[in-house]
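Some chains omitted; the rest stay in position.
The first chain written gets the first letter, and so on, giving A, B, C and D; residue counts start at 1 in each chain.
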Amino acid sequence: MNRNDVTEMIIGVKIAKSIKWSDVAEQVGLSKEWVTAGCLGQMTFDATQAAKVGEVFDLPAAAIALLQVVPYKGSLITAVPTDPLIYRFYELISVYGTTFKALIHEEFGDGIMSAIDFKMNLAREPHAMGDRVSITMSGKFLPYKSY
Amino acid sequence: MNRNDVTEMIIGVKIAKSIKWSDVAEQVGLSKEWVTAGCLGQMTFDATQAAKVGEVFDLPAAAIALLQVVPYKGSLITAVPTDPLIYRFYELISVYGTTFKALIHEEFGDGIMSAIDFKMNLAREPHAMGDRVSITMSGKFLPYKSY
Amino acid sequence: MNRNDVTEMIIGVKIAKSIKWSDVAEQVGLSKEWVTAGCLGQMTFDATQAAKVGEVFDLPAAAIALLQVVPYKGSLITAVPTDPLIYRFYELISVYGTTFKALIHEEFGDGIMSAIDFKMNLAREPHAMGDRVSITMSGKFLPYKSY
Amino acid sequence: MNRNDVTEMIIGVKIAKSIKWSDVAEQVGLSKEWVTAGCLGQMTFDATQAAKVGEVFDLPAAAIALLQVVPYKGSLITAVPTDPLIYRFYELISVYGTTFKALIHEEFGDGIMSAIDFKMNLAREPHAMGDRVSITMSGKFLPYKSY
């Protein structure tokens, strides 16, 4: 059994029992963004969190143990994603990548926005012309320093 | 002369004259995110906007004309970006891509977040442990419908 | 079991029972184009549609549940398709891609033709020199707007 | 001078003189789809057509000669196009490719839709919820025959 198998188990049970990601998150007591990423094999749960996830999805002990091991991360099958929803995010980087770079450097100087010390929130934004997806990202700025 | 040449002209003048993207945006009267993307060759200006950009950067008439032609978009040189700042955004999709997909589908059903009917705001978020980059994205949800 | 397995089940039964895609579509009460795409793992059925598809192909309950989950889309194995029929469509984009771009921008300005808010119809066009395949596509135009 | 140079000349003059593709097509006396593809370096003009195109865009004799030479076709820079408008067409093949295959084979048997003996028409389809792009393709069906 490896972490991929655990992810497939979780998805299988989720469909069979019609569990919602937001409910899992509530039971674990953390954000739906982080908990979903963990259930999809990208984050590491601690013992208490893993036990709770195991309870929700009826996971065997070996699966609960695997949830506590740091996974080999990366959830896409191809360098350029084929799924239309995920591709739109890739397109945003393709079109706006140099804009992100220009504006962050103008504001902060040379460095990066951390993808590790990072939080995100995803919500529905009601709108008369059709509801919108609203995503707020917050990542620590890490400057390059000379030495 | 092509749109790339216009982008290089703009960057050359920007460095020589120490112009800030946010000042250009103010003069054009639009957000710094959209105006920067336009100056970097990803968006199409209308005649008035192009004239203003041309004024700020002392562009010749042919360059101002090119700013009004829809460009072949895509600002990255390689499928997986090499620049560390831009790569972090790619990594976010690699790690959180299936999470975006799972949560948006849970909230909205099958469909995508538009990368066209899309706005974004990038700001500094002061923080005691080191300031953070805050990015808010808002894109219209477009559902797949059966027919 | 995952969505791929469901697709393989459907194809297996289709061959064994000589079911036609157009008959499935009629039973589901929607176009043959959309229903075929759904049976091939690219679209999401609602509960009634999934039940009908399950009936036609004798699918087990778990498969019917999976038909209602949004799939990871993308039906090609390689970036450039190897199948001669599908390659001809790729070639059309390769040869006519910039033409599509030029003519749509001339007619509509900067933006895209939606691949989500999209319909298509495929039909036989009788012709003395050999019948033709006729495909009509209709996608909403989504403009880029400045902000 | 090569065909690419001719394409760049044509685009340069087109921007400078605000020429429309549909006007060029009218002057040449053929469809806007085929004429645009030719001007963008994908089709071969005969002597009369090339002379007309040369007149519209003030091309030198060497350029007019090149318009009559069969070009090395393929208008995209990368296997997966980066431009959002052109990508949507690639996505349609990615999502609907096997559907095209299934339905054409159901109707016609084994074979392909020709991308050579092929016509296409692109038009605006007015719609209350936002206008649509309508594309109709017609390609001869070519069957595989045993021998």
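Everything that follows uses one rule, which is that a residue touches a chain if its C-beta (ideal position, glycine included) is under 8 Å from a C-beta of that chain, and two chains touch if they have at least 3 such contacts.
Note that the structure is predicted; figures quoted are calculated from it, not measured.
With respect to copy number, the whole complex recorded in this structure file holds 10 identical protein chains, 4 of which are shown.
Going forward, only the chains that are shown with their structure count from here on.
Centroid to centroid, with C-alpha atoms defining each point, chain B and chain C lie 31 Å apart.
The distance from the centre of chain B to the centre of chain D, each centre being the mean of the chain's C-alpha atoms, comes to 29 Å. Touching of two or more other chains is recorded for residues 80, 82-84, 91, 94-95 of chain D.
By the touch rule above, chain B contacts chain D in their complex via residues 1-2, 62, 65-66, 69, 72-74, 76, 79, 115-116.
Residues 20-22, 32-33, 36-37, 40, 42, 73-76, 79-81, 83-86, 88-108, 111-115, 118, 120, 122, 124-125, 127, 129-142 of chain C are the ones touching chain D in the complex.
Considering their complex, residues 8, 12, 15-16, 77-78, 80, 82-84 of chain D touch chain B.
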